[in-house]
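All protein chains of the complex are present and in place, except for one that has been dropped.
Let's turn to subunit A:
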Amino acid sequence: MTEPRLLASGDTVLVLEFGDAIDWRISRRVNALERRLRRDPPAGVIETVPTFRSLAVHYDPDTVSFDALGEQLCLMAEEVEAEDAHTLLWRIPGCYDAEFGPDLLAVGEKAGLTTDQVVECHASRAYIVYMMGFLPGFPYMGNVPDAIALPRLETPRTRVPKGSIAIATSMTAVYTLESPGGWHILGRTPIRFFDVADPSPALLSPGDKVIFEPVSRDVFERITAQVAAGEYALTPEKVTA
């Protein structure tokens, strides 16, 4: 395994870069080290932000120097290699009704597929949560089948509804809040992905796996009501990464 690159982003953030591509093996290293740091943070570490190929470590330069922290993190990065990672598999109901998926038709046209085939394709595999970013609890998940991998919209929408299931490049995601957005919207999930009132506010964590399970409009409405009443529990399975 190659040594991570150490980069300074100002005097309070140290970036450990494990590669320059979106690759689940790199992502696994990043997330394994992040979990390790979360369990047992070195002195001076304030918080850690795992991304596709690097880990940003926010630190207090009055407590620890860049060099000392970098050395310590590189040692830890070597140690976590051997860790056997278990992960959670979430089955997320998604409604691919035309009203919820305004881009289904266009994606199908570009991919040479019917809308049913687009849905089947999107729901055909387990995605890995690489990282969270863009919005609170917004999961970047990959990789979508090549058949429906498309660049972002040329003109982003000003308002994408909360719960929208979307794709762009090799990634799929769920809009956790209403927000502007440039991804192709295929459907909507009734599941709440981010809740500030919850002590662990984000549903997913990097390293988790997600399978979208198409549901009818009726089932969508039923689950939406159950979620609102606090009566819907989603239980993930434990699987090996």
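The criterion applied here is as follows: a contact is a pair of C-beta atoms (placed from the backbone, for glycine too) under 8 Å apart; a residue touches a chain by one contact, two chains touch by 3 or more; residues count from 1.
The working rule: contacts and distances are computed from a predicted model.
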Q.
Tell me the UniProt protein name of the chain this structure doesn't show, selecting from "Allophanate hydrolase", "Ferredoxin-like protein", "Heterodisulfide reductase subunit B" or "2-oxoglutarate oxidoreductase subunit KorA".
A. "Allophanate hydrolase"
Q. Given the contact definition stated above, which residue among A:33, A:118 or A:135 touches the chain not shown here?
A. A:135
**Q.** Hidden-chain contact residue, picked from the options A:123, A:177, A:191 or A:211
**A.** A:177
Q: Pick out the residues on subunit A that sit against the missing chain.
A: 7-13, 15, 17, 20-22, 34, 46-56, 58, 61-62, 65-66, 131-138, 140, 176-177, 179, 194, 196, 201-202, 206
